[in-house]
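Some chains have been omitted; the remaining ones sit where they do in the full complex.
We just call them A and B in the order they show up, numbering each chain from 1.
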Amino acid sequence: MTREMERTELIAREGIRDLLGRYTWAGDTGRVADVADCFTTDGVLDLGDHGGVLEGREAIADELAAVVARAAGAGEAPSPVNHHVSSIAITMADPTSATVRSYFAVHTDQGLDHWGRYRDDVVMDPSDGHWRFARRTVRVTGFAPGSRFAPAS
Amino acid sequence: MTREMERTELIAREGIRDLLGRYTWAGDTGRVADVADCFTTDGVLDLGDHGGVLEGREAIADELAAVVARAAGAGEAPSPVNHHVSSIAITMADPTSATVRSYFAVHTDQGLDHWGRYRDDVVMDPSDGHWRFARRTVRVTGFAPGSRFAPAS
């Protein structure tokens, strides 16, 4: 690996970690536009059995805004939803794209609520140098008893 | 961003991650002086409802030493207190200062005990090039039933 390649990859990996951090905190603090900005224009958020597949930054923003509005309409006080993200493994495909795997464990004020894994395809956006999700796949491994997010059964 | 800026920021972010790691392991292994050294001379440790605001490296060291002494005086065997820190998001303000957010989940030998978030103002100390906390704000999101650290009610 040349020095130039090393330098490029260090910056890429730092930018990818930054993306995961920005998404987590934007989501957990309800900043819908900032979450949407973590995706490419035609980026996909695949929530599987727990939300379906949202295609495009606009669809992602609309769905997240609807979730926030429903919660407000139901008179729910905002309560903490903390995504603890760890075990980040980055595999560079080329200097401007990579796949990333990580785990999340959501803790609310009641304790561990649900947990699972992310599998991301990320790309460097030449327009501003930021890394964004081309596709983020979310898979829940389990819900705690009494989870606020468990599907109704 | 120039190459020089990139290089400086990579080193800064690595140094900030190192600070969070050093603090965690110094605290969890009871090395009071090493915890205190993670703060600037006039650094602040804001523990909110669970310990108040400690101002200055000396006050922080004194309080931590008192906690250790009380535990020893009560005949308590040291038991593991593991701070699992994740979701680190770093926002550079300028080349020598940044804000950092992260989550912690404390696991003892009994399991998850309490969890919450850190919000840090960090600065690069020109005297040795290390990053230190100008202010570390700790906020607990919840305590597990039977938590060893929950406030008496």
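Note that in this section a contact is a pair of C-beta atoms (placed from the backbone, for glycine too) under 8 Å apart; a residue touches a chain by one contact, two chains touch by 3 or more.
Source: prediction; values computed, not measured.
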item	value
Overall number of sequence copies in the complex as this file defines it, 2 displayed	3
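Here, only the chains that are shown with their structure count from here on.
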item	value
Separation of chain A from chain B, taking each centre as the mean of its C-alpha atoms, in whole Å	25
Chain B to chain A touching residues, read off their complex	1, 3, 6, 9-10, 13, 84, 86-90, 101, 103, 105, 112, 115-117, 141-142, 144
Parts of chain A lying in touch with chain B, wherever the complex brings them together	7, 10-11, 14, 17-18, 20-22, 24-25, 80, 82-86, 105, 107-112, 129
